[in-house]
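A quick write-up on the structure given underneath.
One chain of protein is taken out of this complex; the other chains stay put.
Chain lettering (A and B) follows the sequence in which the chains are written, and residue indices restart at 1 in each chain.
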Amino acid sequence: MNLSGNSQIPEILKNSQAQLLTEWLSELMAAGIRKDLLKETVLREECKEFLDLLAEAVQKGNLTDIQAPEWRGMREMLSSISRSRTQKGFSPSETAIFVFSLKQPLFNRLRAELGQDSAILLDEIWAVTMLLDRLGLWTTEIYQKVREEVIMRQQEELLELSTPVVKLWEGILALPIIGTLDSARTQIVMESLLQKIVETGSEVAIIDITGVPTVDTLTAQHLLKTVTAARLMGADCILSGIRPQIAQTIVYLGVDLADIVTKASLADAFLLALKRTGATITRPQPRL
Amino acid sequence: MVMQRTETLNIQSSADIVLVRQAVRQLAVELRLSLVDQTKIVTAASELARNTLDYGGGGTVKLEVLSEGSRSGLRLTFEDTGPGIPDIDLALKDGFTTGNGLGMGLGGTKRLVNDFNIVSRVGEGTCITITKWK
Partner (left out) sequence: MERIPILQMGEFLLVTIQVDMHDRLAMTLQDDLTNRIIQAHARGVLIDISALEMVDSFIGRILGNIAKMSQILDAETVVVGMQPAVAITLVELGLSLTGIRTALNVEKGMAHLRRSLAATPRESIDGYAED
């Protein structure tokens, strides 16, 4: 602290940027920053930008609350760096070290400027430590967020892949469902089937549940809703592949399948669908 | 919970119902709700706005964009100083079959949203709050 009780860190940052930059870069090199993933010129630019933003942010005198508006530019820059490093394959520690390795150079500067008064020096070193710790932890938080986003996106893609809507014939779609149907999955399935019905102009959709091990009331209701929605749009659904156990469950649960047509197998359903769309199947007579 | 933005609209005529739908649609789009969720909340808003007009003698709707932790949502509060609903349980039952106008359709509207809250006093008015989370 100077005589008026304010931190001298803003001053030091303003005046010693060049030296800080050099020392920081050599710290990073020593720490073994991944040269295979990051070019030195890029790293240098990132460091310079960090120091610029740091100098600017501390001008207001707030060195503790990094969520405050004056720290926004810094947060955004660190978010961006953290994101790109996560995507490149850096570990969260490697990304955080980017910030933490600024400590030693800053301490050196502080010691040089304030060496005389150990009490003030200690206060300033403490302030710097806290600040850089917070900024470093911010990068780890962003890392977490990015990973979560990737996982969610992968989950969505998995869901889409596991319930493909197939065109069996002109005007006939099939939706073979494999695995259990939970609420979220059923909704996605429903929406994608209805969308495909519109896109292909198919008037018949066969929902095959051969691959569904169990059906509970909720699932049955969802299936019913899907069929009703399709009908509202002008298409009809045929339910196929109902196993004996599921048939029993449906009866016991008291689910009313109303006037939904059901067929034991996908093949039977397909035949019915073909007839519905006006097709006939002929087999060439064997020549005698 | 942080309320990010609020807007209050009057519901005094059937033209206002269209305005309410448009305002809700815009907010739903900004919140990036899925198309199905957008349609659900706009339809729910249309139903409740119409109820406010037809049964409540007119009223207001407050639109709020909410942010609670990592999730965001849209909250609509419909208020009127009309006759109130004597039997809320009955009103929540599915009265709509072929759209012939029986009942107030509150049960159906409730299924379109995540949170549904209704307070009504006979002779004083009704307040219905619905929330759709992203």
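Everything that follows uses one rule, which is that a residue touches a chain if its C-beta (ideal position, glycine included) is under 8 Å from a C-beta of that chain, and two chains touch if they have at least 3 such contacts.
It should be emphasised that the depicted structure is a prediction, and the values quoted were computed from it without experimental measurement.
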item	value
Contact residue for the chain not shown (choose from A:37, A:130, A:166 or A:198)	A:198
Identified contact with the non-displayed chain, of A:53, A:175, A:235 or A:273	A:235
Contact footprint on subunit A, counting only the chain that is left out	190-191, 194-195, 197-198, 201-203, 225, 228-235
Interface with the undisplayed chain - residues on subunit B	14-15, 17-18, 21-22, 25, 35-36, 38-40, 42-43, 46-47, 50, 94, 96-101, 105, 107-109, 111-112
